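The structure appears right after this line, and notes come after that.
Removed: one protein chain of the complex. Kept in place: all other protein chains.
Now for chain A:
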């Protein structure tokens, strides 16, 4: 098992230079997020992640969560670590101040979230799901519901869950059959939900389930789903957890990864019916879900970044220690650390560059969430919301999680045979990462969301705005000096042209041959992510080049930023051109072979 150290210099750089946190700190409500406070928060969260959560990661994977008589026991140490996390007030970081939140920017919250996930993704899933439940309640709960539940969920004393999936209703949530029947001013819920992350556990005092169910005579499909709040323990008049509700965890899934995170099959209403409270209006549950889904998708994208970072740190440390083979071209008979071998160096640089690009895109996109929320100018809010946040959210979710898997896989490769052996811990990162392209909307669904809802519905404008931004940066790259910038100039030119062509293809193909457009959606998303990542690394390299002359600057760090951007331009940006070809040319051939002939 390896240590984890939060990459604080890198996080600070991306937050300030790429996400523009200093600007965000001028927006009303975010004034507290000054650089010294941000530093103090990153430092302290980094300590908690490194010293408390990271050491539990591998033991948690080995022990897993266990179900005994309806009670789920998380691995040793998880409950105590969660108490530290809650007592430290960390759960409240991004939430509005009304019910005990700290009201700090989401862009800062994602950096901190990256630390929790890199240290221990199974642990971090509990707060991640709770975050979605809090957002739902904040946006759609009644004043009475907020009063009763929000403060405890924001502090983390109570945790929240999301109950959407049923055996026959996965990506197609509209097929859900869980029923809700009125019973006075509340409802009785009956049905089974699956894949409920932290549906039952011993870390928080109470579990608040957000359940999608169908009321009598509700229309079919997603338009007939209503949202209910169903507590594990019903609060008494004082708001303390009291009577046990009619719901239970009937089994835990056996999974490839995130084994410490209990994935529950939940049964609601086996006897008298679980008591639930309607949130908002009937039949609008799915619509409400979308208010938190964007954030949840960003958070899952961050998990991709987090796992990539952890895998990189582990592989780097192994590559420095492992002595094997002689240095190429050298007569020295001694074995050298494998980091000296060019192919190992290539793998490490690929891991590093992809991770930095994914982080840049994830933080940048999250910053648009803060801007869309807090900028006083409605036109800026609209632009940030439609052209940046909505456009890039599916890209962050899918591209960053694909990178998480790829980087974790390279991490195993660097370990060689030892990587295939569980004890080293490299394999765990790969297994843990593998869920991220699946949950919170599969990456295929993200690609469809990108082309249909985010681009075609706005007549392609958000994609063209992105291209304009890239071209504006290209102009600055064109004026900068040095090998890195000429590499970036060339790489960005080719990738931006490819994106322009592919967007043209999409605009033409989608209205006439939607099936073909859909077949090209995934390569198109890959292209978008690859280009956007390169664009943001170029912006980072420009900022680094500007700072490097300052005698107080950390020259080694800034040089590494520029060198990493150069590697990305030379070795990864060309993939954008290939992805464009796969979208444009490959879409028809994807469907050419008849279904029966497959």
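Going forward, a residue touches a chain if its C-beta (ideal position, glycine included) is under 8 Å from a C-beta of that chain, and two chains touch if they have at least 3 such contacts; residues count from 1.
One rule holds in what follows: contacts and distances are computed from a predicted model.
Enquirer: Of the options "Membrane protein", "Electron transfer flavoprotein subunit beta", "Sulfide:quinone oxidoreductase" or "ABC-type polar-amino-acid transporter", which is the UniProt protein name for the chain that has been left out of view?
Expert: This omitted chain is identified in its UniProt record as "Electron transfer flavoprotein subunit beta".
Enquirer: Just name the one of A:2, A:102, A:446 or A:564 that touches the chain not displayed here.
Expert: A:102
Enquirer: Which one, A:220, A:237, A:475 or A:556, makes contact with the chain that was left out?
Expert: That would be A:556, which touches the missing chain.
Enquirer: Given that one chain is not shown, which residue among A:19, A:72, A:93 or A:466 touches it?
Expert: Hidden-chain contact among the options goes to A:93.
Enquirer: Contact with the hidden chain only, please: which chain A residues?
Expert: Given the touch definition above, chain A has residues 5, 8, 32, 34, 36-37, 39-41, 43-44, 47-48, 52, 84, 87-90, 92-93, 102, 553-557 touching the missing chain.
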